[in-house]
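Only a single protein chain was left out; the remaining protein chains are all shown in position.
So that you can tell them apart, the chains are marked A, B and C in the order they are listed, and the count of residues begins at 1 in each.
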Amino acid sequence: MMSEFFGDISPIKFEGPASSNPLAYRYYDPGRVVMGKTMEQHLRFAVCYWHTFCWDGVDPFGMNTMDRPWIGQSDAMAGARLKAEVAFEMFSLLGVPYFSFHDRDIAPEGATLAESNRNVQVITDLFAEKMQETGVNLLWGTANLFSHRRFMAGASTNPDPDVFAYSAAQVKNALDVTHKLNGQNYVLWGGREGYETLLNTNMQRELDQMGRFLNLVVDYKHKIGFDGTILIEPKPQEPTKHQYDFDVATVYGFLKRYGLEDEVRVNIEVGHAVLSGHSFEHEIATANALGIFGSIDANRNDYQSGWDTDQFPNNVPEMSLALYYILQAGGFTTGGLNFDSKLRRQSTDPADLLYGHIGGMDTCARALLAAAAMHESGDLNALVSERYAGWDSEVAQAMLSRESTLESIAERVERENIDPQPKSGRQEYCENLVNRFL
Amino acid sequence: MMSEFFGDISPIKFEGPASSNPLAYRYYDPGRVVMGKTMEQHLRFAVCYWHTFCWDGVDPFGMNTMDRPWIGQSDAMAGARLKAEVAFEMFSLLGVPYFSFHDRDIAPEGATLAESNRNVQVITDLFAEKMQETGVNLLWGTANLFSHRRFMAGASTNPDPDVFAYSAAQVKNALDVTHKLNGQNYVLWGGREGYETLLNTNMQRELDQMGRFLNLVVDYKHKIGFDGTILIEPKPQEPTKHQYDFDVATVYGFLKRYGLEDEVRVNIEVGHAVLSGHSFEHEIATANALGIFGSIDANRNDYQSGWDTDQFPNNVPEMSLALYYILQAGGFTTGGLNFDSKLRRQSTDPADLLYGHIGGMDTCARALLAAAAMHESGDLNALVSERYAGWDSEVAQAMLSRESTLESIAERVERENIDPQPKSGRQEYCENLVNRFL
Amino acid sequence: MMSEFFGDISPIKFEGPASSNPLAYRYYDPGRVVMGKTMEQHLRFAVCYWHTFCWDGVDPFGMNTMDRPWIGQSDAMAGARLKAEVAFEMFSLLGVPYFSFHDRDIAPEGATLAESNRNVQVITDLFAEKMQETGVNLLWGTANLFSHRRFMAGASTNPDPDVFAYSAAQVKNALDVTHKLNGQNYVLWGGREGYETLLNTNMQRELDQMGRFLNLVVDYKHKIGFDGTILIEPKPQEPTKHQYDFDVATVYGFLKRYGLEDEVRVNIEVGHAVLSGHSFEHEIATANALGIFGSIDANRNDYQSGWDTDQFPNNVPEMSLALYYILQAGGFTTGGLNFDSKLRRQSTDPADLLYGHIGGMDTCARALLAAAAMHESGDLNALVSERYAGWDSEVAQAMLSRESTLESIAERVERENIDPQPKSGRQEYCENLVNRFL
Partner (left out) sequence: MMSEFFGDISPIKFEGPASSNPLAYRYYDPGRVVMGKTMEQHLRFAVCYWHTFCWDGVDPFGMNTMDRPWIGQSDAMAGARLKAEVAFEMFSLLGVPYFSFHDRDIAPEGATLAESNRNVQVITDLFAEKMQETGVNLLWGTANLFSHRRFMAGASTNPDPDVFAYSAAQVKNALDVTHKLNGQNYVLWGGREGYETLLNTNMQRELDQMGRFLNLVVDYKHKIGFDGTILIEPKPQEPTKHQYDFDVATVYGFLKRYGLEDEVRVNIEVGHAVLSGHSFEHEIATANALGIFGSIDANRNDYQSGWDTDQFPNNVPEMSLALYYILQAGGFTTGGLNFDSKLRRQSTDPADLLYGHIGGMDTCARALLAAAAMHESGDLNALVSERYAGWDSEVAQAMLSRESTLESIAERVERENIDPQPKSGRQEYCENLVNRFL
């Protein structure tokens, strides 16, 4: 059975850079081997359920613009099944290896949590069949703890302990189905974990609640034998005025505080990085330095808009630097490249969903080629190593060890009359070097 | 001997809110008792040396506009002595209890570090006399590890270990003189500890260097018996593209990583908070929640400028909320309220230095009155407590303890069919409540 | 008949600054005379229909949180009538003299434009009665040309001329009913007049369309004898990536280009000013300088959020400076102070609607008192006049007239060896002066 939503569009194929076919890949050639792995194995693309199948063009100033036959059906479970149908058709058309979802994306909320959970289970059973048929796998699952009004003041950080309990129960189910579908990761995005105003908020209490909640999740993961990675997705704000998981460095401090730095990693989104005042590659490099890199939400943020625009990636230089730092740290393990990207509101045709993903996948594939070439050339690494070479000396290493003290170092500076001379950092040279690979 | 820099201006006195004398305090009444302490004891005002006595109006697009007779003297030490003269005259005119300085603010760089250190010691000996005479004390000292070209690629995070060593030796001297002058705190601001481009940077290495450096400083502090507080001052960027001490939460993670969260606290600046995408009160509340609040750099940032404008505080509501959170946490201990504030470039008269500080001090004094009234009324605290009251129940507390698991909670949610209902957060009510005290 | 929506709350009364009654005015005393007019005559408060009665707490990440009985009624016109009932009850409770609306706020969209127009006419007939009963008047009306999907690519700037036509017809009706209700102004906000991407946009064409549209509106206004003011509301972006009416200065250039600078004025919103990188008082002062000041949308934007937060005003200093510049230019004529302000999403109680407006009105009333005192003191004006006094000389005026040339001026500079010396701008002095009145 085919839904006919995409009409007679054929599966998207690689045709090479010279192709002008808008429904072909120009760079994404899944089987092409780069640095010992195929492109597919490197990039681990996932299509997300929410933007792709649940959003119909509503924005804060306007109604829906897109006609999605599965939205608004009187039989909500029938709508959910049609949605799944179209979703797996699209995964197949694109040839992506993974997808990702929130529990509420895939199945309607019921009258009780028990009923909601059952709805989710029904649809995930359907997913299991379709995954079998198509070979598409689950990159990650997650629970939507932000859309319903009960979460308006937070999930685990809610002033009402019943919301904490409800959230725990909902996450348990979401983690169960993610486990059943052999998900590679489980994600927590604290969309409402933060505050609208400090005036009515007890931050310390809320952080403790959130730390406790995450420990509950980690304990349960081990109990059921889920060996995927637990990921936190940092975001500075929106929908709340301020979110606790502001950025990678903040999440690291939170994990340290609650003893979770070896258990939990981060899922970094381009747009969230931008909103928090960082570059995307900064967030990745920070996660590498702190040992908590996990996965990415690939998209693009409009640099002139102060909110999360979730556009499809099309900026090759931005994505190349990101993938360079990911390759530097050994590439993805359980993580992958999830398109947390949505169409512009005026892109109302079904084919636009394909154009968005094709462009995003080609951008990332091209960026992978650039990043791999940059990495393999070793030029930049050599330059960096050379810049810090002075630290290899014995006397330098001694300063980093417990042997030295401020006094002993000061004494040596005076004795040797140390007077360090600046040396060019060669930034423009480095930037030109990078441009050679883009 | 008087320098005559300020002409015949008399010491600034409290004249009350009705006064229209621009050279009088309208709110700052040092001896007035508020919540059991005098205003002077609460606010612990400090005048900073750098903006006030070292800056002559230069900006990135223009030359100096202010005539400061001590700048550019051919005998640099004579200039430094004149500067000290004027500084203590000004402290006395204003009646401030504290001041603060970088080593390079107070004495010229010598041909060697040893000579630079001696210059600093000469002037701090002069300070000791003047402090004795005037009763003015030292809120904090610090070392300037960012202006000289040797620090262009960082101090402790420099790729050249000799700069690390040089910095260690310079900090030792700065800490020694701070200790000698009975400074209440010692501050580290990592102005160049960050990067201009990730391309030539090894972030992990640099963070480890910085962590080691701070441990050296803490060890030395204990060795010499300095019982002031070691403070880090977060700032997201400027002069570097990205500073490692981005904001309070980032600094917390850094301290945890290097085992220093019980040794080091933060000195929070209004302008730095704004540049990092937070409100000032957010940074204070965060430091309170994480247990690392230390001191503040009071100023104001232009909300439309994307750089550190360091204006004198004049926003009573902004400062009132900050002081409210400081009072909530018990007020300053070793910390204080340092004016990291500078005149606008066109404010070229000596009297402008007084207007700036008078306005800033009155703003803070008025804010203290508002904050204390808000705190004493207890209305906001009661509202917050009531909002979280549900957590006092046994079953709620059990969720926070080790007894509960995700499963046990989920089981209870289903059994009791828990369906939490949202309750108004009453933000506008809270905001109106605050306005009652401003 | 009473709707009972607000329960047994009594009309809000002035009780003075000492009152701690959250349902009383502390500063807004409608009949109090300030600078020769009552507060009510100065401030000309208006409650807006859209945020207050049409929004139920939906945000881009979440469902409705507020229960508004008139939303979602199966008989949409019955819902519209109930909404009108509650609206006028609230106007009376607050004692506001004005309200404002979009056509689609007050009545449901019909199957055709003709039917939609009739729905609007039915409700505005009801308004006429209620206005008669209550004495509440209409500050302005406007047409919603942005919510329906037909406007997704703009109204007058749409690539499809049928949308231009449809918009013209809709505006005609909205202007007709505004005229019938004796509206003081008619507003155009170009929510979708801009672009999502330049790539598919012909900017010149769209500007010409928009210029033509506005001329059509102005011509029609004169034809029907509407003597209210036509107002454009600048906003830089959101919902579009970029709006053509970016800020006051941009609107001025647009009006000049299409010959409308004497016909149209601006309605300036606090939040829109902030989003465009200006202070609110800057936008007002600019409109004054260019002769196009009209009215204001009073609200407040969160300074850390990059989108339009539309919070109730509660920042007395910000509002005081704005009102100071408005008083400087003679105060409102047809304009007024419309609360384009909405509750926070968690403020779910009916009483929160009252708290929001009470706090906003008190903020503005207090700001009016401050602004009037500042204006009446004349201190700031005197300082400004004195600063430019040099321009009163004959030789200075000659430079501004057609007599002088670059050569004649240069010749005089050399002859007189003119060497201007800088003079303090006294910014901190001015800021302290302002704080004396706040």
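We take it that a contact is a pair of C-beta atoms (placed from the backbone, for glycine too) under 8 Å apart; a residue touches a chain by one contact, two chains touch by 3 or more.
What you are looking at is a predicted structure, and each value in this text was computed from that prediction instead of being measured.
A.B. asks: If I consider the whole complex, including the chain that's not displayed, which of B:Glu15, B:Glu85, B:Glu196 or B:Glu414 touches that chain?
C.D. replies: B:Glu196
A.B. asks: In the complete assembly, which of A:Gly259, A:Gly291 or A:Pro317 touches the absent chain?
C.D. replies: Reading the full complex, the residue touching the unseen chain is A:Pro317.
A.B. asks: In the complete assembly, which of B:Gln237, B:Thr250 or B:Ser295 touches the absent chain?
C.D. replies: Considering the complete complex, B:Gln237 is the one touching the chain left out.
A.B. asks: Residues of chain B in contact with the chain that isn't shown?
C.D. replies: Counting over the whole complex, chain B touches the hidden chain at residues 57, 59-65, 146-149, 151-153, 191-192, 196-197, 237-239, 241-242, 275, 302, 304-307, 344-346, 348.
A.B. asks: Which residue numbers on chain C touch the omitted chain?
C.D. replies: 112-114, 149-150, 152-153, 158-166, 168-169, 171-173, 175, 196-205, 207-209, 212, 216-217, 219-220, 223, 236-237, 242, 246-247, 249-250, 252-254, 256-257, 276-279, 281-282, 285-286, 288-290, 321, 325, 380, 383-384, 387-388, 390-391, 393, 395-396, 399-400, 404-407, 409-410, 412-414, 417-423, 425-427, 430-431, 433-434
A.B. asks: Provide the residue numbers of chain A that touch the chain removed from this figure.
C.D. replies: 20, 22, 26, 65, 274, 277-279, 303-304, 312, 314-317, 343-344, 346-349, 352, 355-356, 358-359, 362-363, 422-429, 431-436, 438
The criterion applied here is as follows: only the chains that are shown with their structure count from here on.
A.B. asks: Quick one: report the Å distance separating chain A from chain C, using the average Cα coordinate of each chain.
C.D. replies: Spacing between the chain centres: roughly 40 Å.
A.B. asks: In angstrom, rounded to a whole number, how far apart do the mean CA points of chain A and chain B lie?
C.D. replies: 36
A.B. asks: Mind pulling the residue numbers of chain B that touch at least two other chains?
C.D. replies: 277-279, 422-423, 425-427, 431, 433-434
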